[in-house]
Structures are given as structure tokens and as C-alpha cells.
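This report refers to the structure that appears directly beneath it.
Only a single protein chain was left out; the remaining protein chains are all shown in position.
Here is chain A:
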Amino acid sequence: MTLTEEPEGTRDSYTPSRRRLERERFKRARARRATAIAALSTLVTGVALYLVVVSAPGWPRTKETFFDAGYAREALPKVLEGLWLNVRLLLVCGAAVLVLGMLIAVARTLRGPVFFPLRVLAAAYTDFFRGLPLIINLMIVVLGVPALRLQGVTVDPVLLGGTALTLTYSAYVAEVFRAGIESVHPSQRAAARSLGLTNRQALRYVVLPQAVRRQVPPLLNDLVSLQKDTGLVSIGGAVDAVRAADIIVGRSLNYTPYIVAGLVFVALTIPMTRFTDWVTARLDSRRTQGGTA
């Protein structure tokens, strides 16, 4: 768009040629035209969507039951209070998931006959919990475990819900770590072994650090996903953001609190997503920098 800066020294003597000025003019005009088209297109789409929704036969009724400002004001503080539980669940489960996922991934890469049962168990675990719908896992753990009436085992829906989330997400994260471990080139392991490092030392000092670094973007992606799925612990009766909205809905028969809870989750997820993008971009730029001083 603008003239790029010239290196020191040549700046005084250089005057842009007519050809260059002509090109810059054309590019500026083209950019202006593109912006105008984008704005117009957005406006038309917005108006069309608005008209479709507002002219729907059920709109007045929908507006009343889903978008009521009064109920929204009433629900927001309660929902935010509940959200604190979701945030705590995210932090605790997130940490547990990273540790457990790593252990499972490493168990799957262990060699030697002694570790055969461990390898099989780890593989079976990931296969099972990756396939099991989270909601069913939650119901089995949150509702099933208390039904056993085991002495000394908690019936707290928050703890049980957190356990169920950890079980499922550990399976996802284990696969992410495993993909990372396998993406490290065999020559790195060969270099480590040729220095006399044992298999375990090669894994710990050479393979895992590189694997984890590479997998940061997909890991954060899973954490974003875990963040919103903490809302599912409400099925056991734990008062999180979703359950807080549920209580008001049950009393008022107005669905606005659900919309509020949904938006609050979105608001919480957006910074996390942007952070993921930022980290990914930074990692990429470091990688492509290679070689230049």
C-alpha cells in the first residue's frame, strides 16, 4: 500500500519512478474497492438475517421467552457465580488431564516385554474413552457411583463430574501426546542413543520436550473444549453456570437465562481461542526463522 522504506544512504538519491507510483495508486484504489464491497456485503447479509428472523411467525413469542432483558438481568449474577465452579473445574481437570494423558501416551510407547500389559491397558483405555460419549460417561459416573453406596467414596457431583471429564479428556490428550512423540524424527532418538543415553533418557530429555512443544496448539484446543464441557457437570445437580440458569428457567418458564449462560461460556472461550492462535503463530514464526541470524 505505502512506499516501503529505503535503506539508509540511498534514501536521498532515490525518487520513485512513475511506474512505481502508478502501481501504488492502482493498489490503493483496489484496496478501497475491496473494503467497500466487504462492508456492503456484510450489511446486506445482516439485514437479510434480521428480516428472516423477525418476520418468522413465532418471533414475538420467541423474543419474549428467549430474549427478555428483565430475566437476563436477574440471571447474570447467578450465572456468573456458577461460572466460578466451571473455572475451578477447568483448572483442576486440565492439570489432571495433562498428567494422566502424558502417562498414558508414554505407556503406549514403552518397549520391552515387561511393559506389554501396560501398553495394552493404555491402548484399551484410549480406545474406550475416546469412543464413549462424554454425556454417557458422566451419567454413569455421577449417577452410577453413588448408587453403589460404597463406604468412603464421594457422592459429590462436582468431584464425580470432574472425574468423568478427566477420564474422557485424558484419552483425547493421550492421543495428542502420542502423535507428538511419533512426529519427532527417528534421527533424534538415534543421536541420543549414540551418545549413550538409555531409551528412557532419550525419551525424557530429547523426544518428549520436542513432542510437547509441537503439540501445544492441539492441546490448547482440547482445553478450550474441556472448558465448555465443564458445563455438563450440571446433570448431576452441581450448581455451575448452566445449572444456575436452569434453576431460574424452572421457576420462571422463561429461557433467557440459558442464552445468558451460553454467551458467558462463549465470552470465556474466546480469549482462550485467541491465546491458542497467538501461541500457534509464535511457534510457527520461530520454526520458519531457522537459519537467519
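Operating definition for what follows: a residue touches a chain if its C-beta (ideal position, glycine included) is under 8 Å from a C-beta of that chain, and two chains touch if they have at least 3 such contacts; residues count from 1.
Rule of thumb we're sticking to: contacts and distances are computed from a predicted model.
With the options "Cu+-exporting ATPase", "Heme exporter protein C", "Amino acid ABC transporter ATP-binding protein" or "Sulfurtransferase" in hand, the undepicted chain maps to the protein name "Amino acid ABC transporter ATP-binding protein" (source: UniProt). One of A:76, A:140, A:179 or A:197 touches the chain omitted from the figure, and that residue is A:197.
On the side of chain A, the interface with the absent chain consists of residues 187-188, 190-198, 201, 205-206, 209-210, 213, 289-291, 293, using the contact rule stated above.
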